[in-house]
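Below is a slice of the complex: some chains, not all, each in place.
By letter and in written order, the chains are A and B; residue numbering begins at 1 in each of them.
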Amino acid sequence: MGNCMYGLCDSFGCSKNTNIRLKLPAVCFIWQIAMIILFGIFVRYNEESDTHWIEHKKTKRNLSDIENDFYYRYPSFQDVHVMIFVGFGFLMTFLKRYSFGAVGFNFLIAAFGIQWALLMQGWFHSFGTGKILIAVENLINADFCVGSCLIAYGAVLGKVSPVQLLVMTLCGVTLFAIDEFIILNVIHAKDAGGSMSIHTFGACYGLAISWVLYRPDLNQSKRLLGSVYHSDVFAMIGTLFLWLFWPSFNSAICSHGDGQHRAAINTYLALASTVLTSVAISSLSKDKGKLDMVHIQNSTLAGGVAVGTAAEFMLMPYGALIVGFCCGIISTLGYVYVTPFLEKNLKIQDTCGINNLHCMPGIIGGIVGAISAAGATEYVYGSEGLSPYIGTMFPMVPRLQGGHQAAGLCVAIVFGIGGGIAVGTVLKLPIWGDPADDNCFDDEVYWELPEDEESHSVILEYNNHMRNKHQDV
Amino acid sequence: MGNCMYGLCDSFGCSKNTNIRLKLPAVCFIWQIAMIILFGIFVRYNEESDTHWIEHKKTKRNLSDIENDFYYRYPSFQDVHVMIFVGFGFLMTFLKRYSFGAVGFNFLIAAFGIQWALLMQGWFHSFGTGKILIAVENLINADFCVGSCLIAYGAVLGKVSPVQLLVMTLCGVTLFAIDEFIILNVIHAKDAGGSMSIHTFGACYGLAISWVLYRPDLNQSKRLLGSVYHSDVFAMIGTLFLWLFWPSFNSAICSHGDGQHRAAINTYLALASTVLTSVAISSLSKDKGKLDMVHIQNSTLAGGVAVGTAAEFMLMPYGALIVGFCCGIISTLGYVYVTPFLEKNLKIQDTCGINNLHCMPGIIGGIVGAISAAGATEYVYGSEGLSPYIGTMFPMVPRLQGGHQAAGLCVAIVFGIGGGIAVGTVLKLPIWGDPADDNCFDDEVYWELPEDEESHSVILEYNNHMRNKHQDV
């Protein structure tokens, strides 16, 4: 079976060279070797993951082993890890013939990205010492950073080569680390669950790239731009693991004790609320009230995105429900109206609808964070929770904090769009092995498919057979 | 593609109106808004999830942050969460054309149910204070509560509309909360893993509803009441995640320390034992000793159900193995003999066989709990573990405790059957958009299916083609 299964290549111009036999291995080897060298120079264990922990815990009021940060954060880390690799990977398997690419390339770029993220984030947080000292919290942050690149992948799913994805991830991680440093350490905004730095940034980055890479003739591969029954069930694996573990995502790097506790509760509630409004709008939007799997797979997650920044705040349980309520509506309406609008009017082709799942809810999340920070009172937070500069919650007085939160949101948007346009321009060069317009969304291009893909080929054959018969008659 | 894909609607009476375009959104919106209002009035964070934790831990002998209940319970909570959404959802995907409904409606009703459960359970445990103060233990209890409604869904899978499911969940959660309050707080029975309050109640509730909603002509949709190869593999995802995380389910709300530890061990052992006897009986029951996927998917879980009540007790490792041993046999025999008997003689149509997986093993679990409580001795439990009224284990002297355990079991059965009949009668009203008899077990009714469901339609077409040919000859 050749590269182009419809025998149209010669006449219609599948002229693009998708052979990546040298490019992909070269990029993988060069980058992995670079990682080894840079890790050799810069990265060491920190005092909690080093054998010196024995001495360290004695110096600190006789800590017990259980107070090693590992036990505070490792369960959440593993949940986040599941979200990044299984959650994002399977969420994108909904296309009928791009499941290998969805789950496989997600795996590849995440595995590369986490290494580069450890370095980039480490450099920004270890000025002066010269060494990056890592522990479980760094692993979580690396997973977070990669999450933003996987979000961006959702916009270009099926339209780019793995080499482009690796470039996109390299640049995305770099931009993320700068962006995050500015938001958290320069502006001193809080962003525990990353509504701004992960979701808004990642979605803007992906949408901007997709805009630069606009393909006017993409409808040539329209036949592959849908799901089949079982691919939709596979996608639900991704949806559910993302939905389930989102409380861990938003709470993973919160402060010990009540911070993590509260973030998990807020996220749990926001997500529950989102499901009901997503279902409601999905049913309203269709003939006979039938539900659309695209909405169930994606919009039900919007509440988790939107509650990210404010997860740790005293948002109150009803506040979380309200955030989820609104986002379920907005995200589902996004799939119904905004995605077609973006494609038609703004020339942004967004395969997975990341605008609806990450961009709009992420921006809402940033706004919710700004408002709830600005409105924080000592009555709610307690004097010890809120005293400026020494309290656990905000580094500034509430009103000022609110302004800084809003500034953080703007930074994320600017970095996302600006970075995306720059990177997209690089990716447009004709050297990366991307597929032709009529080969998009097809695993055939980059994967050895099972030789006897019976059900598929028989059906095609059968269809042809029937067609010929009709013509004969 | 129309609603009735066989073109028989006009002549044979798919006369039922399954249009839920107004009903479903209306119910979702009304209930979600009600939740927001009630949460606004009643629900707040408790002292461990509130910013006041800083002060709280100082007043309690200088607690460390790691002693926040979050770290005792959050890993178990996440495991339970996986069971509720992935486990129950995928376990029901075995039907060839009802996977969307299985995993999607499971998602919908669980997301609604957990909110209502937080309120209902909260009200019962916060008399006097006026506010419901929530923390991670409440989230686990809400998941548990919803579990009973998902069990009930198993009995009516494919035969009800999502609107009916939402009503069923509203009432089910309400009944559960009352039932649980009586069992745990009035009768003072112990029921850590919920053999009685979750499994027995949930199964009785579902079976009673199914009895009321009996469809004499259900064999009209018999063609859809089986699995296909891949749907059985999807269902194994559900089975395995349920099986794996059951130790967390039974230990999640046990007392700190040895209680959680012992409950996990007992459950691990009971489940291992069940697998072997389920396989043995499955092989015995079939020609040539072939195994039946239905048994492997369901009966292997019976040991976890049956060890629920006694999970925290000093059941001893061999005791757990014996419980699992018996339940594997009983549950598999249930699928072979009891399910057909129930349908034929008692007019109970039980799609997933919840009688065999939850009802019978749940009752066994209640009895095991009663016997092992009544037989508790100071020799086994130690003086501090068993001193009546102050010990960690039982609130009463053992013999009395055994009687109360038995009483708890009776309460669960009575609430389940009584509540199920009442709710079933309401659900029988012809206003809920339930499917016609020949449309059951078909996602077509409530879901937008992928337009080019090739494999399916080609096969039907091909079958017709062959049939016509034979007739021609």
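Keep this in mind: a contact is a pair of C-beta atoms (placed from the backbone, for glycine too) under 8 Å apart; a residue touches a chain by one contact, two chains touch by 3 or more.
This is a predicted model, so every value here is computed, not measured.
Student: Please state how many copies of the single repeated sequence make up the complete complex in this structure file, given that 2 appear here.
Tutor: 3
The criterion applied here is as follows: only the chains that are shown with their structure count from here on.
Student: Taking each chain's centre as its mean C-alpha position, how far apart are chain A and chain B in Å?
Tutor: Chain A and chain B have C-alpha centres separated by 32 Å.
Student: Going by the contact rule at the top, pick out the chain A residues touching chain B in the complex.
Tutor: For this pair, the touching residues of chain A are 64, 66-67, 71-72, 75-76, 79, 96, 223, 226-230, 232-233, 236-237, 240-241, 243-245, 247-248, 256-258, 260-262, 264-265, 268-269, 271-277, 279-281, 283-284, 286-293, 296, 300, 314, 316-318, 321-322, 325, 380-382, 384-386, 392-393, 455, 459, 462-463, 466.
Student: Over in the complex, which chain B residues touch chain A? Could you list them?
Tutor: On the chain B side, the touching residues are 3, 18-25, 28-29, 31-33, 35-37, 39-40, 43-45, 48-55, 57, 64-66, 68-71, 74-75, 78, 81-82, 85-86, 89-90, 93, 97, 99-100, 103-104, 107-108, 111-112, 114-115, 134-136, 139, 162, 230, 234, 237, 445-456, 458, 461-462.
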